[in-house]
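All protein chains but one are shown in place.
Moving on to subunit A:
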Amino acid sequence: MTARRLPLGGEIERARPLRFTFDGKVIEGFVGDTLASALLASGRQVLGRSFKYRRPRGLFGAGVEEPNICADVTEGAAFRPNQRVTTEPARDGLVLRSASTAPDAERDRTGFIDLFARFIPSGFYYKTFMFPDWHLFEPRIRAMAGLGRVDPAKTGPVGDQVNHFCDALVIGAGPVGLAAARMLAGAGKSVVLADDGSRPGGSLLYREAEIDGMPGADWLAETLAQLAGLGVTILPRTTAFGLYDHGLVALNQRHEDGRADTLWRVRPERIVLAAGAIERPLPFSMNDLPGIMSAQAGLSYLRRQAVLPGANIVVAANNSTGAGVARAMAEAGARVTLVDRRPDTAPLSGIACHAGRSIDRALGRKAVQGVVLDDGTEITCDCLLVSGGFTPTIHLYAQAKGRLAWDETRLAFLPGDPVPGLTVIGGAAGQFTLGEAFATLPAALGLEGAPTAAPSSYAITPAWPEPGRKGRIWIDYQHDVTAKDVELAARENFTSVEHLKRYTTLGMATDQGKTSNLNGLALMGALTGREIPEVGTTTYRPPFTPVPYTSLAGLRGGERMNPLRRLALEGRHRALGAAMGEYGGWLRPVHYGEDDAAILAEAKMARATVGLFDASPLGKIEVIGPDAADFLDFIYYNTVSTLKPGGCRYGFILAESGVVYDDGVLVRLDEHRFVVSCSSSHVAGVHAMLEEWRQDRFPARRIFIHNATAGTATITVTGPEARAAIRAAGIAADLDDAAFPHMTTRPGRHGDTPLRLTRVSFTGDRSYELSIRQDLAPGLWDALDGAARALGGGPIGIEAVMILRAEKGYIVIGKDSDGMTRPMDLGLAGPLRSKKAEFIGKRSLLQEEAQRPDRNQLVGLQPADGGGLLPVGAHGLDLSGAAPRSIGYVTSSYPGAGHDGPVALALIERGASRHGEVIELHHLGSRRRARITAPCAFDPKGDRLNG
């Protein structure tokens, strides 16, 4: 017999039984159980396997410090990998699978690895699997590594996020945190009290206390009632895991009913850290056997869930808290032996006591069966409760860059210099008795009204791991780091605490070494002749406990993270059977037919008759005001101020580095009003750029910038029948070429609705862009669609437009240009020579780099090997040297629509002067040959613009 549930007592609700499964076995428990307490009560001891040696492991802790036992938890459709069983409430119907076991914790088939333990010390994998290639070994090693499994078919639920401001955030609702919250709230402060346990109370839930003359439980009930009256917000199951810039405390709240965690972002005026302390294990051989548990955890299971952790219990301690645990276990009916390292321990009635003794080794294979003391005494037991002292939970203080100070009498790192806005109290400040903690509260908080507790004392004697001890002494349970590993690190000169951590992985597991770090650095100190404070601690970084990504992400996922922009005409496109796809953040029609074959058919139709294209995402940023022309002269590579009202000009906007940032048509509606038509994917960037230069360079000038993109829909009508289609659609405008030539803009009407017609062409054919208030676009679309169909045309998707523009040699910035491309590389050298005014990027175009003759320049490519489409991304080769050298690459490649055969665009070294030359292309191991041509492969004279 080992652990068992007592018939009476605890906070569990015995009238509400529940069942869940663990590795397929049914476990029974009650509401009020954690997964851990129900598993413990079931008598099962082996609940997991260690990370590296696959040793059987049982529970060590009862809270966030638990290093051993995690499980993958399935609840209906929800799946949570690698949950710490000590912090999760037991619920009916949960399905648990022990983490990192195969097939389960009891019968793990990799357990044989432990037999080879002495051959696989720290660094073994790095040192051994180097030859011939780590990658040969990696898959099998990786399969055994890691904790838990992720089921890609199941996603976590979406968590809530709460932003909150308050005067004071008290972290830890133990007696000291409760007292502090009451004092602060009593002084009129708004207070949030967060605690990672299932209910407030901390140690009062399982340790005896007398506060203000009352039993601890009564004081707790009274205080909670007072806090409720004072309006204190109490957050149970809530871990403050990180302190971030500008006083932001991030807390993760788990919920009893299993719904997704809530992330709290709290900005308090003041942080009060009352997070208590975590008990350390004792270092002796085989100290990782199941049945060996933190003494305070054992006490917590006994008092909170009425689980007596053993029938025959040894309590081993190096401090004065062991006696209380021993007494409690004996009162609950266990046979108890106390082994206290302190020689002056007072004897306890009914309890065998070995004063001044410590444990040399534990006995047993799959569970502890006995201990051997340092004097050779052998004691049989089925449970060993250990206390190696307490490590204050000062993570948030340390994250705030607080400096820790070593306290030799308490054997703990305590907060040193004060950190503004942060007060550390109670166990976290090393005040391990209530009397001492309460007494310091008034000074710490600057407030009256602290409770009092009966005086008691805390005493501890060192029990650090000693160098050269025989046997296997675990320092870090979760990462299977033993004293021998630390000794190896010291021998190989990884003596700095940060090196020790990374070489042995001590403290790097999901428990972040909460129970192990101090023993590890104490041993390193002993090995290198340094005191503990000289060794120091590793850097404290958030999160204090693992936080699910679903909690951090909250609602910010998928389309909520990056919303798709929708067209006003989306309904029309869908009704026409369009395949929709995302282009530059917009959901646009790819093509209208059944499959990809429609793309080329649409392009050919537009060349033959008329195509209708939804160009609404095209940028329409209006620049208005008497100084607008001056401003745009500075913005554009080209001269803008000479443009006549009603005229359009194609141009580039450069970055200050001289690289082409965007291209497009600038429209001058009237003397003081321009429209910047930037690329659809650059609207936000160009808008910000315009605004930035306006404020920086033209702050007191009369310029107004308005982004009208979203409010305006644009339909492009292109092809030989474009004009006929517009006429047939009943649009009132003077379409005579003399009155409305290419590269001009004119007003028009569709019925009562005013619209703007602009003659620019991205296809090389006669084209009109019709811009209209976006909510009125469907009517215009219907009229144009009917007219186009009557003429043998119809709508075309964006991929057809890509063909039409590519065979004309019209570029898409970012596709046919890269982060090196200057305007001269695209064949536009004129403005640099002739424009006298200053403009963005001008100085950079005069640099030697920009003027180099061997730059990559835009060209067309035609297959010269009889093959089909040239692959995009294929590199041109210079084969004249010893090794082939890249001379640029293919940027666009399409079947021609007007042109007979494939067309391609490329950026090729000195390309502009190499038309006619045949070059070799290399792509994914294969070779092609292509002839360099001018970028424009179709209608080079541009006759079709007016055709």
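A few comments on the model shown:
Assume contacts are C-beta pairs under 8 Å (C-beta built on N, C-alpha and C of every residue); 3 or more make two chains touch, one makes a residue touch a chain; residues count from 1.
In this text, contacts and distances are computed from a predicted model.
One chain of the complex is hidden; its UniProt record names it "Sarcosine oxidase, delta subunit family", one of "Sarcosine oxidase, delta subunit family", "DNA ligase-associated DEXH box helicase", "Glutamate mutase subunit E" or "ABC transporter".
Touching the chain that is not shown, out of A:D257, A:D670 or A:D696: A:D696 (per the contact rule at the top). Checked against the full complex, the one of A:A346, A:A688 or A:A710 touching the unshown chain is A:A688.
Within the complete assembly, A:R843 is the residue of A:R843, A:R885 or A:H915 that touches the hidden chain. Although one chain is not displayed, its contacts with subunit A can still be listed: residues 244-246, 248, 265, 267, 656-657, 688, 691-692, 695-697, 699-700, 838, 842-844, 846-847.
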